[in-house]
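For this view, one protein chain was removed and the others were kept in their places.
Then we have subunit A:
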Amino acid sequence: MAEEGLFVLPGDLIDPSFIPSHPKKPLRLGPGLRHIPPNSILPTVSGQVYTDNRKNSIWVEYNGGRYVPSTNDQVIGQIQRSAGEHYYVNIAPYASNAVLPHLAFEGVTKKTRPQLNPGALVYARVALAHKHMDVELECVSPSTGKADGLGPLVDGMVFNVSLGLARRLSMSKKENSKVIVLDLLGDAGLVFEVVVGRNGRVWIGGGSVADTVLVGRALTQTDEEDHGPEAQKNVVRRLLSERK
């Protein structure tokens, strides 16, 4: 269970009692924290420190800045070009292109690989994120060989949201993320699919054009005006009344 509290600034000392300790698992540092040998952990950004005792992990939640890829993030990328054995994929403005091998899709061979044109969208996992190397992506799990929902995205619309909201949307527990707008819209009978990329892109599709736009507007408004659950209810109510 994640625990929140403690607001930190870059370089602040984190109270050792706050750092989770687990008898067996190694401590995992998430984004915004840096281990400086031998034994200090310093935040590199300002935000709220979260800990998870079960996973023995600690990280800083912050909203802002540009997207910095890290391994196992699921991102929405845009194909720029194809060269040799790879696609070059844009995952963030101002960042160099990531590399997506032609064969990193579910069940493909050299002959059956998907033909993606420049401008196509893919949902991919970051396989390798190293400061000094090109980011590598994959649309298939290397252990199981299954796509698990990754792959090219067809039709739909992309809305840009802040990195904080993208992270909150991909949290499993609603009480932590405090984003209920999608649930409210689903309860209201709208049909749509959502794909959340950690790079701040949200793909919405599967329903009618008007509904897709409505969901996108609800999300972007929630993000820009930083709405809490109550305000989100109001946004949804207002948008649904416009729909009828």
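Assume contacts are C-beta pairs under 8 Å (C-beta built on N, C-alpha and C of every residue); 3 or more make two chains touch, one makes a residue touch a chain; residues count from 1.
The rule is simple: contacts and distances are computed from a predicted model.
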Protein that the absent chain corresponds to, by UniProt name, given "UreD-domain-containing protein", "Ras-related protein Rab7", "Histidine-containing phosphotransfer protein" or "Exosome complex component RRP45": "Exosome complex component RRP45"
Touching the absent chain when the full complex is considered, from A:S46, A:N63, A:Q78 or A:S162: A:Q78
Residue touching the undisplayed chain, where the options are A:E85, A:E193 or A:E242: A:E242
Residue among A:R28, A:K55, A:R217 or A:K233 touching the omitted chain: A:R217
Listed residues A:L33, A:L100, A:L121 or A:L150, member touching the removed chain: A:L121
On subunit A, residues whose C-beta touches the chain left out of the figure: 78, 90, 93-94, 117, 119-121, 153-158, 203, 209-210, 212-214, 216-217, 239, 242
